[in-house]
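One structure coming up, written as structure tokens, with questions to follow.
With one protein chain removed, the remaining protein chains of the complex are shown where they sit.
Entry: subunit A
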Amino acid sequence: MGSYLSSLLGAPAADGSPESSSEPSRVQAFHSTPRWQLHFNKVKDTSQLMVIDFAASWCGPCRMMEPAVSAMASKFADVEFAKIDVDELSDVAREFSVQAMPTFVLVKKGKEVDRIVGAKKDELERKVQKHRALMASS
């Protein structure tokens, strides 16, 4: 994916993005693999739905989806939203076979239940609603 790219950029890095610095956002960004692993394992032991947003700071479509993802995270308070920068945590991106951005991986009990590739707001919302409903009944 090219991890050298974001450091050459000079553009705001993932942790400089508005959602994590100015507004309280329910989307939690992860910057280290161990921290991510801890969090993943914690959620795995629950029945909670988690949406992992794989994005890159240099990817236009990712920036396009940011406001929608934040809004969705606020709306669905019982769903866990996590954000991973594919350059920062390239091993995690590889683990989830992320080829294009943004990629949203829906995970339940540590297993992938659905995936959306691209900035498709309506499809993401639809799938989150669907798996969230299933979650409530399980």
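Basically, a residue touches a chain if its C-beta (ideal position, glycine included) is under 8 Å from a C-beta of that chain, and two chains touch if they have at least 3 such contacts; residues count from 1.
Rule of thumb we're sticking to: contacts and distances are computed from a predicted model.
Between "Cell cycle control protein", "Insulin-induced gene protein", "adenosylmethionine decarboxylase" or "CP12 domain-containing protein", which matches the UniProt record of the unshown chain?
Matching "Cell cycle control protein", "Insulin-induced gene protein", "adenosylmethionine decarboxylase" or "CP12 domain-containing protein" to the record, the invisible chain is "adenosylmethionine decarboxylase".
If the hidden chain were put back, which of A:Ala29, A:Cys62 or A:Val128 would touch it?
A:Cys62
If the hidden chain were put back, which residues of subunit A would touch it?
Considering the whole complex, subunit A reaches the absent chain at 1-2, 5, 8-11, 56, 58-65, 99-102, 117-120.
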